[in-house]
Structure formats: C-alpha cells, structure tokens
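A single protein chain has been omitted; all remaining protein chains appear in their positions.
Our next item is subunit A:
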Amino acid sequence: MGKRLLWSLVLSSALTATWVQAAEKTAIQVMHQGDPGFVAAYGKVAERFEAANPDVDVQFIYAPHDAYNEKFSAAVMAKQLPDVMELDAPFLANYVWSGYLQPIKPLIDKDLLDDMTESNIAQGTYPIDKDLYAIGLTDSSVVLYGNKKYLEAIGARIPKSVDDAWTWEEFETYLEKLSKLDGVKWPIDTFRGYGIKTEWITYAYGPILQSAGCDLIDRKAWKSGGTLDSDACADALAMMQKWVKNGWVVPQSAGTNQFFAEGNPAALALGGHWVYAEAAATMKDNIVVLPLPKFGAKGASPDGTWIWAITKTSAHPDIAGKFISFLLKDKEFRSFVASQSGYPGLKSFAAESPLYAPGGPMAIAFEQASKTAVARPPHPAYPTITSAFMQAVDEVFNGGDPKEALTSAANKIDQDIEDNDGYPPFGEEQ
C-alpha cells in the first residue's frame, strides 16, 4: 500500500512537472496557406525555431488557398485572429484599414528591413501612413515564356531586355503565325486553368490593361467609372477576347501546363515566375524567357505575393516578429524557396538566386520589377475590385461584350466605395 502511494506520488509529480513545463511555453499561432512542399517547409522551420527558443510553441493554422479569405473572415468574427498571418499583398490595404494589422518595423530584425527590395517594401506598405505592415522573402512577376524551337520556326525576334519587349502588333503577328505552325495546338497558354477563385486574372491580365493605357481604378480619385470602362480597357479586353475566339488561347478545361506538357502543344505562356522550375525541368534549353509585351506606349508587369504580417490582437508581437525574422533568415527554408524558383524579395536572397542574377535565365523577370511593375490597387476596396474585374474578364472570355462587362464591373466597384463613404481617409486630401 505504501509503495503504491509512493509510486502514485512520483507519477503525479512527474505529470505535474510536465504540465507546468508545457504551460510555461508561450504559444503563437501562425495562419498560412501553401502547397504540400511549403506546408512541410514551414513545419520544419517551426521545429528549428522551437529548438532555438524552447519556451515557445508554434501552432500552425492551415487554410486552403481557395478558402483563405473565408477562414480569415471567420477568424475575425470569432475573435480568433492568429499572431502571425500570411496574406496576399493586394489585400493588405483592406486589412490595415479594417484595423487588423500592426506596423511590423519595430518587431523585425533591422538587417532584414535593410535587406528588402523596393518592390518588397512597396507590397508591404500601407499607402496612407506609409508604414510597413508586412514583409516577405519573396515577391513575384509574370513573364512570357517561349518555346525556342517554335519561335525560331516563325522567325520571331527574341527580345534581350525589358526595353526591347514585343509590341502589340508583333505579338499578334506571332500568335497568328504560331497558330498555323505544325505541332502547335494553341499559340499561347494564359493559364486560364487557374480559374476565377484565385487572384490570377487580376494579377496577370491587369497589367495588359495598364500597358494598353488604362487601369482597374483611378489611383488618385479612387473611382473606377471612366477608367476601367474606358475605351482603352475595352479595346484591350476585346483583343484578348479575339485571341480566345480565334482558338489561340489554351482553354480553361485543358489545365495549367500546356506549355511544358508532353509534345509542347502551346508555343507561348503568359506565366508566373513559379512556372520556370517545372518548365525548365521538362523543356531543358528549349525554353526562352521574354518580357511581357508592350500593348501601348509603356510596358507593365505585376508584382506582389503572399507576405507575413502580425495582427493587432497578438498577445506576443515580439515573439511573432522573432518567428518571422527566423523564417526569412532560415537557410534551409531559403534553399527550398530557391528550388521552387522563388522570386527574390530580399537583396541577400537575390544574391543566393543565380536564376535571377544578371545573365541568369530569369533575369528579365527581375528586371521587370524595377522597370515596369505596377502594384494592384492598394485600396481597402480591393476585394471588390478584383472580384468585379475577374467576373468581367470571365464574361468576356465567354463571349460577353467587353464595354458592357467593364461598365458593370466599374459600377460595382464605385458602388462599394460609395457604400463605405469612400473608405476614409482614402480619397481625402493627404
């Protein structure tokens, strides 16, 4: 009986000690999205962070990409915002305006802040107070990938720099020639397979409109009517509709890899930087990376990607900042991102990425960031802007009238801004 009592005491003491130790740990919650590779990579970073900081417990909240905004809304309503959250850069203005994020500068290692590229600073900055609210290891861009064999067969000019990009006329001439070339099923893959549940349409097709001389919204008056439904935008969208009608564009049903699929059925691809790794693996030297064509007087390319922020409700912002700093500096994580052709958002990461260095296969993509990148509108109405624009493009690709579709989108955007009294202080004198 005595022995049993003794053992019970020892066991309960041990359990209590373990519980106390566990209870002493500070937990931070990190909400993120990502494919299996990234999910696994984050898990390993957390293990290393916990090993370096034994008093911290990193808890991940995974939200699938297509339901990320819904999960975020639910977390807001349930007052369960995480400490750290990954967010898509164009949504930053909406989150800051709504009061969900806190300035990140005081919480991140200074050497990392000094290391940010201009476009990385731009994607994490709130335009009203010019403060930094998020930081990322990466940024992004879209380029025009070409099948060297096909381009040589039609005698296409290969641009060597962003300044040398194809013009609208050149581009359409090549599309037409490619459509008649043996082996080419579709002249171009614009990755319609991503559908309208992602940011793809606004992200990749928006710059075509900007290059053609218009925009999704007037960035001073913050009014979409007169801009998105202008003739320049309608003409640009009518041009894309023509590509679709002519059968030049890979249909949505064909998926998202016809450029580098077996037999190379698509000759060109308007694709994100992330396509390079997979395309190069299958096409070897037959791939050529070109700047986005100029559809008007100037070129335009997209930027912005998923970046890290700290919420206002975080009980441990210092630890949250420490984790983000650790993640962005983690060598193994950087090496994984580089293997996925990650587009550098830190100067030191650019130095570690020969892919984007001068003379590297993706150097043109990096050149675009400084010469032609146009951020998506940094306005709290962005969720409405992107949703309305995506619906309009989808409608046009399915045979709708460009002018009517864009007018309807512009009305929706302006109505949302009006319903929110202009989202002050946006639109007010600064």
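The rule we apply is simple: contacts are C-beta pairs under 8 Å (C-beta built on N, C-alpha and C of every residue); 3 or more make two chains touch, one makes a residue touch a chain; residues count from 1.
The definition used in the following text is that contacts and distances are computed from a predicted model.
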item: Name of the absent chain as recorded in UniProt (options "Sugar ABC transporter permease protein", "LLM class flavin-dependent oxidoreductase", "Putative RNA polymerase sigma factor" or "4Fe-4S ferredoxin-type domain-containing protein"); value: "Sugar ABC transporter permease protein"
item: Which residue of A:S73, A:S98 or A:N246 touches the chain not shown here; value: A:S73
item: Omitted-chain contact residue, chosen from A:N257, A:S301, A:S353 or A:T372; value: A:N257
item: Subunit A, residues in touch with the chain not shown (by the definition above); value: 29, 33-36, 38-40, 43, 59-67, 70-71, 73-74, 77-80, 198, 253-258, 260-263, 272, 274-275, 278, 282, 306
